[in-house]
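Here the complex is missing a single protein chain, while all its other protein chains stay put.
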Amino acid sequence: MTKANLSGFVKRKMETKEQKITVKAFGMIAEKFGSGQIELTGISTIEELRKALFDQFPELKNMKFSIAINKQLASGNASIPDGSEIALLPPFSGG
Amino acid sequence: MTKANLSGFVKRKMETKEQKITVKAFGMIAEKFGSGQIELTGISTIEELRKALFDQFPELKNMKFSIAINKQLASGNASIPDGSEIALLPPFSGG
Amino acid sequence: MKTKRTPKNIFVLGAISPDSIAKSIANHSTKTDIGGHSIFLGQVRSDEKPEGRVIAIDYSAYEEMALEKAFEIREAVFAKYPLSCMHIYHSLGEVKAGEICLFVFTSSKHRKAAMDACDELVERIKAELPVWGKEILDSENHVWKVNS
Partner (left out) sequence: MKTKRTPKNIFVLGAISPDSIAKSIANHSTKTDIGGHSIFLGQVRSDEKPEGRVIAIDYSAYEEMALEKAFEIREAVFAKYPLSCMHIYHSLGEVKAGEICLFVFTSSKHRKAAMDACDELVERIKAELPVWGKEILDSENHVWKVNS
């Protein structure tokens, strides 16, 4: 087996495994949907995450929030690594 | 006697009277020349004051200082009213 | 000589007391290369809202992210200004109107660096730290604080 074939094999294997992420909510989102955390599977991009969240919590569509992946603000349609900790962050109002 | 004559008379009278001013020194000037106050007579402008001070304290020529007339910084060749409190102010260094 | 800095806790439970501020100031008296301290204090306002008057703010945070972010901000501000010291404290939980909820403290040899760094820290803290204030009203309602 060549090196190229091997890495191709590994990639296919990972794609078939459903990845699992944890989603936490804060501020007024936590108030609306609970401050615990939920687990989602089969989601690997921000777009997929938004869709899944809006399906489950339609009220979120009317709320302004950013998304953090592993404590870093995510922009655009970033990909979400397996096992990520996702956070839904309404506008900050500290100080 | 007309009004004009009267005021002219008063003016002449005041000019003949020698006016008296008090001079205080602060900071490094006070250190050099004492922190008490001296009285000077016959001085009615900043220029006259500087000349009198430089005659009496030649070292002042090499020192940077501002002059206040009655607690207001004086500029140029301001005139000094009778009875004024004059202050010799080296550069401020508060705070 | 630069020492490696690591994230430290910025959160305190409840209001920040004037006494703790005094202690923090007094702790700097041994640092005799400091010429100026700049301090910003956030105080909870008793604003009138359509829903009622604010009597307290209940602060919550995404703590782990906030501490990482605070560390990132610290490092950036230390790199930008010649500071001797920098301290940041933010309340979590309930802080009553009139009490202090934010304490930012910078010290430098010359005043300008301390002042500019303090201003920048306050702006960045308000804009970038994942912290939320729930304004508790005298009507027993609440509204979520919005930063301007």
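Each chain gets a letter, A, B and C, in the order it is written, and its residues are counted from 1.
As a working rule, a contact is a pair of C-beta atoms (placed from the backbone, for glycine too) under 8 Å apart; a residue touches a chain by one contact, two chains touch by 3 or more.
Predicted, not measured: the structure shown is a model, and the values here were computed from it.
A.B. asks: What chains on display are touched by the one that is not shown?
C.D. replies: If we consider the entire complex, the absent chain touches B, C.
A.B. asks: Out of C:11, C:40, C:78 or C:144, which is the one that touches the chain we can't see?
C.D. replies: C:40
A.B. asks: Spell out the interface residues on chain B facing the chain that's missing from view.
C.D. replies: Against the left-out chain, chain B lists 24, 26-28, 30-31, 68, 71, 87, 89-95.
A.B. asks: Could you please point out the chain C residues that touch the chain left off the display?
C.D. replies: With respect to the unshown chain, the touching residues of chain C are 18-19, 21-23, 25-26, 28-46, 97-100, 107, 109-111, 114-115, 118-119, 122, 148.
Assume only the chains that are shown with their structure count from here on.
A.B. asks: If you average the CA coordinates per chain, which chain's centre is most distant from that of chain C?
C.D. replies: In terms of C-alpha centroids, the chain at the greatest distance from chain C is B.
A.B. asks: Mind checking the centre-to-centre distance between chain A and chain C? Centres are C-alpha means, answer in whole Å.
C.D. replies: Measuring from centre to centre gives 30 Å for this pair.
A.B. asks: Approximately how many whole Å separate the CA-defined centres of chain A and chain B?
C.D. replies: Roughly 78 Å, centre to centre.
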